[in-house]
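What follows is a single structure, written as structure tokens, with notes after it.
Here the complex is missing one protein chain, while the rest keep their positions.
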Amino acid sequence: MNTIIWLINFILKAIGINFAVYGYYGQLIQTVLVDLIGALLIFLAAAITIIIVIYIFRKYMADLQQRIGPNRVGPYGIFQLIADALKMFGKEDIIPDNTDPLLFRFAPYLVFIPLILSYLLIPYGSLYHWLIIFTNVKVTLLLVLAFSAMVPIGEIIAGFSSGSKYSLLGGIRAAAQDLSYEIPMVLSLVGVIIVSSSLNLYTISSNTIPFAILEPIGFFIFFIAMIAKIAVPPLDLPESESELVSGFNIEYSGLRFGIFYLGVFGNIFFASLFISTVYLGGGSDLPWISGLGYIWLLIKAFIFMFIFLTLWIALPRIRVDKFMNIGWRVLLPLSIINLIWSVGIAALMSGVI
Amino acid sequence: MEERIIDVNFGPQHPSTHGVLRVKVKLNGETIVNAEPIIGYLHRNAEKLSEDKFYPSVAIFMDRLDYVSNHNMELGYVLAVEKLAEVQVPERANWIRMMVVELNRIASHLVWAGTMGLDLGMITPFFYTFREREKIIQLFEMLSGARLTYNYISIGGVYKDIPGEFKDKFLEFYNEFPKRLDEIQSLFMENEIFIQRMKGIGYLSPEKAMSYSITGPVLRASGIKYDIRKNFPYLYYDKVDFEIPTAKDGDNFSRFIVRMEEMRQSLKIAKQAFDKMPEGEYFNPLYRKQGLIKIKGKGESYSRTESPRGEFGVYVIGDGTSKPYRVRIRSPAFHALSATNEMVKGSKIADMIATLSTLDPVFGEVDR
Partner (left out) sequence: MKGIIKGLITVTKHMFRKPVTVQYPEEPIPWHTKRFRGRVILNLDSCIGCTLCAQICPNHADHMVHYEYENGKNWRKIYPAVDIGVCTYCGLCQEICPTGSIRLSNEFELAHFDRDMDYLPDRLSRTETELKYHD
């Protein structure tokens, strides 16, 4: 089942690190060590993914705008992001006077760590005969929701602790946006849970018919909610560059700003993974080819990512009160309709009707 | 719950105040209670400095007033001085002036369209509009040798004649631009989010517009058909065929439509001017070479021209020497800005940004 953990364990044993022979405590130490290495690996993998996503975004955006994009550092500018990251490290970390220093320092991690953790929960499907799944508890979907609910809290804390009026407004907007999309998103997921009768993402993704076909309304709601969750234009209300300068992260500089910046793109890719896992079958194999689930997942995720990025590039920002209107007056009723719809489907599938 | 009004300063350093406008806003949550535009951060003393210069030297200050429609600014000043000093201008020069002024109007509106997109949070139109503007700037560079501060329209004519390779480039631009403009417009025009952001926002009634003495596209968007090119023709605007686009609603969306349509009309005028241009002299040799410092005038004169932002007036007093006694500039965007509070009171912050961007202020001109 848990191939990665097994693999790490195997390699550790191969190079002679094996505490498991020293009784119960030794086994415990071994487990913790393996888990730590696994966590570090996933952190690195997520960071590299985010860097790749940022590079793709910059090139794609440049392409659509008839520019060239980064092309100075390395061939085709592939090392540009590494240079940028180094620059971020080297910058001074400015903490303004009238901030709440503790919360101000803490907020970026509250945005970033849940994001990295939620990468752990996605079932990445099969590659050759390995199944790439890190965590397979029964309630991965709930955990993902819990982690993703922490991100706006981080933004609100960042906005409120910065002590700037722009960031205060950004924080309020983050809260407003959070309120408007979260409930329809969760309700549309409830539909999925009812039909699949599971809270496990792997079970959901290996449903025979993808949920995008079973529940088109829910898919639509979830898609809109995902745009709002990743907070990029047209729904980048917490940031809204042209109005609030930079919104909730206006006072941040250096590495802390870099964490927010990474968070945006990490969120984009996570949202793409999440939506393709829940609604498009995720990493499950196609019936006639096995062992390529991971590739299918990546293809789906990249398609969604490009859709998100194109929306970012082409659309203006929705006004904050208009979006709240959409959230409460359109998406919420629709998600309730979707709930009734999915109850019907569940009844049909289980043979009640 | 207790209501608290917070004061927020938008600007002078802000991504979407088009330069250095500062708007002192009283906010109740996201709603604007009061907005007070404060100007003067780009004051460069152009009017007073002019009193120390020869008449032709003053023209370079005009270049730097409205730095996105420099030719229009030069034209206003040059017309005023020509009226004062009774300068004869050859016919060809006037046609060339008309052509460059109209091309510059397109360039100015293109900058406006791009920055309006940025203000609404869409990044891409900016690049498309600047791509088109670059072509116009290349045409201007071909004419005058400078990319932005042209100093091309000079007293008694224009700086240099149209070069040979200009025709092909101009016709290429003329044929291609409408297609590109349609593309740019398609990003805005039917976009539901855009319509939602613009329709009914920043309403300015015709009476209010007139009482604030607003001119230009902002006034025409409020439904009043007033354009100096038609009402008080200068150059040869009475000899070309064009229309004055107007809209009824007086909101942001109608200002958008008016400017978009104006670009098409300007292109039409520029083409007609290019076609009707006779051969011959392009400057009056009396005011060239050492004649530059022999331009003298006594009395006063006022010229009114239609700049991309509205009525641009230059008032010049001469005391008989070769330097002006007083130069006074009436800037159109200044008057438009003074109506800001009227238009944005009671709306949201995002609406204020959208409204300010459709007023299209350029601070070189507002602060002078």
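The chains carry the letters A and B, assigned in the order they are written, with residues numbered from 1 in each.
The rule is simple: contacts are C-beta pairs under 8 Å (C-beta built on N, C-alpha and C of every residue); 3 or more make two chains touch, one makes a residue touch a chain.
Keep in mind the model is a prediction, meaning the values are calculated, not measured.
From the set B:42, B:210, B:224 or B:293, the residue in touch with the chain omitted from the display is B:293, counting the whole complex.
Here one chain is not drawn; of A:18, A:66 or A:290, the residue touching it is A:66. Remark: the omitted chain is touched by one listed residue; of B:3, B:192 or B:279 this is B:192.
Between the chain not shown and the residues B:57, B:213 or B:338, the one that touches is B:57. The missing chain, though absent from the display, is touched by one residue of B:145, B:178 or B:346; that residue is B:145. By the touch definition given at the top, chain B reaches the unshown chain through residues 53-54, 56-61, 124, 128, 131, 134, 138, 141-146, 149, 151, 159-160, 163, 183, 186-195, 288-290, 292-293. Residues 62-68, 310-311, 313-315 are the ones on chain A that touch the missing chain.
By our rule, only the chains that are shown with their structure count from here on.
As a whole-number value, the distance joining the C-alpha centres of chain A and chain B reads 46 Å.
Against chain A, the residues of chain B that register as touching in their complex are 6-8, 14-16, 27, 29-30, 117-124, 127-128, 131, 187, 191, 193-194, 196-197, 348-351, 353.
Put simply, chain A touches chain B in their complex at residues 61, 64-67, 165-166, 168-169, 172, 233-234, 236, 240-245, 313-322.
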